[in-house]
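Missing here is one protein chain; the remaining ones are kept as they sit in the complex.
Letters A, B and C name the chains as they come in the text, with residue numbers starting at 1 for each one.
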Amino acid sequence: MIRNLENLIIKVGDVDRRVIFVLIGLAVLIPLLTPVSLPIRETPTTVKFYEGIEEIPKGSKVLVSFDYGPSTRPEIHPMNVAVLRHMLRNEHKVYISCLWPDGIYMALDALEDISDEFSLKEYEDYVLLGYRPGAEAVIKGLASDLRKVYTVDANGKFIDDIKMMDNVKNLNDFAYIYSGSAGYPGTFEWVKYGGDPTGVRMSSGTTSVQVNEVIPYVRSGQLIGLLAGMPGAAEYEKLVESPGIAIKGMAAQSFAHIVIVVFIIFGNIAFFLKQKKERKYSK
Amino acid sequence: MTLSTMIGAWVAVFLTLSIFSYLYKDNPFYKIAEHVFVGVSAAYVAAISFWTQIYPNLLGRLFPKDGPLSFTGLEFDFNHSFNILYVFPLLLGLMMILSVFQKFNWMARWGIAYTVAIAAGLKAFGYLNSNVLNQVSASVISLFGENLPFFNISGDSVFNNIVLLLGTISSLMYFYFSKEQRGNFGKLTRVGIYFLMISFGASFGFAVMGRISLLVGRFRELIAYSEPSYNYSTIWLLILIVAFLFYHSLREKESNT
Amino acid sequence: MFVLTLSVIFIMLYEIRLTKFTDKLPFLRSIPGLRAIEEAVGRSTEMGKPILFVPGIMDMNEVETVAGVVVLGHVANMTAKYETELDVPVARAIVMQAARQVSKEAYLTQGRPELYNEDMVHYITDDQFAYAAAVNGIMQRDEPAACLYMGKFFAESLLFAETGNSIGAIQIAGTGSQTQIPFFVTACDYTLMGEEFFAASAYLSQEADLIAGITAQDLIKVILVIVILFGTVSRALFDLGLVSFDFITLIGI
Partner (left out) sequence: MILKRYIPIAIVAIFGSLTLSAWFIDNETIETFANDDATQFFDIIAAFAVFLGALNLLKLQFIKFIKKQKGWQYSAISIISFFFAFIIGFFIRGAYFVEDKVFFTEEAALESLIIVDISEAQQEQAYKVQENSFKDLSDAKDFAIKQNLITPVDWGAHVQKNGSLFQWMFKYIFSPLSATMFALLAFFVASASFRAFRARNFEASLLLLAGIIIMIGRVPAGSLISSWMVMYLIVLVSGLYIHYLKKKNNVTIIFTLAGFILVTIAGVITGWPIDKPSIFYLPLLQEWIYLVPNAAGSTAILMGIGLGIVVTSLRYIFGLEKSYLGE
């Protein structure tokens, strides 16, 4: 009986990876089709991020950068939408830049999502500066002279003709910088060439994968808090009280994690049993 | 819903499912999606780099409005002023393209040399500053700071600081190359490896989290496209692909026996 | 900062001088991943299968890519010697040209120019995932016996490493992309982590100049550790009120 069980577990340990694929797929799919809600607990970095934005005086100018593309959209998009909501609710003027070529599409989508809610008006509530190639060079340029990098905005309108841009010379004229970043160029470059040299307060929302890389900056205070991946987005959505896509995805997320962990544990038990068995035979 | 949206949705679903079919195994659907992807993206990148780079930043600077070269009839107004220096990248760029001919192969070297040069020059300082110096000063810890508790799970504490210091130094010593990792030094680097491993494990955990989020996003879109307004595109295409793959694998089995 | 950069340069030049005057090369600990490269080439030769070399997905403006291309030169030397097929798909045309220069030179030095074929290094596309899809396809269809990933990588790292694993290839990775090291460590046979990867070209070339660079790095590392320890002690003394200055704020970093 026990031996049979052991053999079975060993078999599970050697399972074809396609079986794992199917189970992971189901673990994500099922909670999406039948929504379950789970309590969300804010982590300190998210709370710090939220407080950082609350501390900006009302009506300030803020720079929001869309540094991601469609491939990482599920992680970053909910954050950026929530950040825009938070900023607009606090009556800040939003300036949008993109370091990724596809970022412009993401920004357009995000603005469309919230445009009815705030009855947004371009050139009154926000300016869409658009995409400029050059990665860190763009940030360096913004830090020294915005008009060098952006002569026209995304619609091809000359910056000098935009009233909202009147008192904006460089990064120092912003009260806050936020970058929703999925890699290079992104958080790193903003810290190195944007936040550090100008001293403007900044923070970032990153993919889960990057968290590890940017955490030293959060510790040193170069970033004020951090939004970490979709769970971070969900926590933030809860804090700004606008439940969105991220919160809805959390059940699927949790469920899939549990399935993976269960697999790992099974795999390890199988591994030990197998070792034990092999030792027996080799004696 | 417009026709273009409808066609778009069906194309998107087909391509999505074709890529997912790779999880089963390499198959004609994946190959189609892969080759479409390669072809489209090569042209996509070409168009993007021409229209956002060469057109405004090169032509815009060499042929600005009322610039010295406007007698040629070429004018590209991007509010840039004329800059003769930009002949240099034009030259290197053209040489790069010419290097497609075997005879002019060497021409690429100039561009390569320039690229490596600015990479080295710009990166060396940036990394020295943010990766080395800032990290060194962040690694200097406080042991007797005011009101520093001995242990605090989320925040600064004496215990955490000591762990940080020990971890940083021992892991750094793992990368010391001029000495074999034996004896006491070996013990130190061993500890360093432990810290590196925890760090890798944590990274991996985060990666799992991120990748699952992306899958959630992907599935949400497929679910959206399976609605009646899109004529149930996901469901139909899924049935089609699965049926074909099933048939295909049966055929393969037959031909094997 | 200026002083600091100068001192780094000075340490490097000093080490080079030092190695020039002593005939013996300085001792370097072994890095298993590097020895494995030659084994991998050998195994591919035995099996009559190609070797796949991926120099990352970034352009030559990343130091990692350049380091990867330099390693490619050494690998091409080996494949020329063993007459093994080499396949290098690249994601940037400038990298393609550099990789061609390097491998052509390698085949020439080995006296096998007839084995060199320009198309062994070929461009696919600049886009990250299109490139990944195509490289996965190449792996599935050509079944290389060894896959080497040396350069700057992003999310596609695990797509490569898992596919390589499923076709049973020996996999050796080297990268300075911190986020991707864990995936390579878990899915590949050998991984050159961060600094090890930058040291690789010196190890493989065994040239005095390059090895001196590594000993210079080591010297700097020791200095850094001393600075950290000294800084901590002085901070502690400062906090206790025993001294009136703080070393780190004093030297201004």
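Simple rule for what comes next: a residue touches a chain if its C-beta (ideal position, glycine included) is under 8 Å from a C-beta of that chain, and two chains touch if they have at least 3 such contacts.
Just so you know, these numbers come straight off a predicted model, no measurement behind them.
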Item checked: In the full complex, displayed partners of the excluded chain -> A, B, C
Next item on the list: Have a look at B:Leu166, B:Leu188 or B:Leu245 and name the one touching the chain we're not showing.
Entry: B:Leu166
Check: Which one touches the absent chain: B:Leu69, B:Val100 or B:Ala243?
Finding: B:Val100
Notebook entry, point to check: Which of C:Ile57, C:Ala98 or C:Ala146 touches the chain that is not shown?
Noted result: C:Ala98
Notebook entry, point to check: Which chain A residues touch the hidden chain?
Noted result: 17, 20-21, 24-25, 28, 38-41, 43-44, 69-74, 102, 104-105, 108, 130-131, 133-137, 140-141, 144, 148, 154-156, 211-213, 215-216, 219, 228-229, 231, 234, 250-251, 253-261, 263-264, 267-268, 271-272
Next item on the list: Since one chain isn't shown, list which residues of chain B touch it in the complete complex.
Entry: 4, 7-9, 11-13, 15-16, 19-20, 22-23, 31-58, 85-86, 88-90, 92-94, 96-97, 99-100, 106, 109-125, 127-128, 130-132, 135-136, 138-139, 153-154, 160, 163-172, 174-175, 192-209, 211-212, 214-215, 217-218, 221
Check: Please identify, in ascending order, the residues of chain C that touch the omitted chain?
Finding: 1-2, 5, 8-9, 12, 16, 59-61, 63-64, 66-67, 69-70, 73, 92-94, 96-98, 101-102, 104-105, 119, 122-130, 132-133, 141, 155, 158-159, 161-162, 165, 176, 178, 181, 183, 186-187, 193-195, 197-199, 201, 209-210, 213-214, 216-217, 220-221, 224
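Just so we're on the same page, only the chains that are shown with their structure count from here on.
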Next item on the list: Name the chain whose C-alpha centroid is most distant from the C-alpha centroid of chain C.
Entry: A
Next item on the list: State the pair with the higher C-beta contact count; candidates are A-B and A-C.
Entry: A-B
Item checked: Length of the line joining the C-alpha centres of chain A and chain B, rounded to whole Å -> 15
Check: So, what's the distance in Å between the C-alpha centres of chain C and chain A?
Finding: 30
Next item on the list: Could you list the positions in chain B whose residues touch two or more of the other chains?
Entry: 129, 134, 199, 203, 207
Note to self: Where in chain C do residues touch two or more of the other chains?
What the structure shows: 129, 179
Next item on the list: Using the touch rule from the top, collect the residues of chain A that touch chain B in their complex.
Entry: 18, 21, 24-25, 28-29, 32-33, 44, 71-75, 101, 131-133, 151-152, 158, 191-192, 196, 207-209, 211-212, 216, 219-220, 228-231, 245, 249, 252-253, 256-257, 260
Check: Can you name the residues of chain A that touch chain C in the complex?
Finding: 17, 71, 183-184, 209-210, 212-213
Item checked: Residue ranges of chain C in contact with chain B within the complex -> 1, 4-5, 8, 26-30, 59-63, 66, 93-94, 97-98, 100-101, 118, 124-127, 129-130, 133-134, 136-137, 140-141, 158, 179, 181-183, 185-186, 193-196, 199, 214-215, 217-218, 221-222, 224-225, 227-229, 231-232, 235-236, 239-240, 248, 253
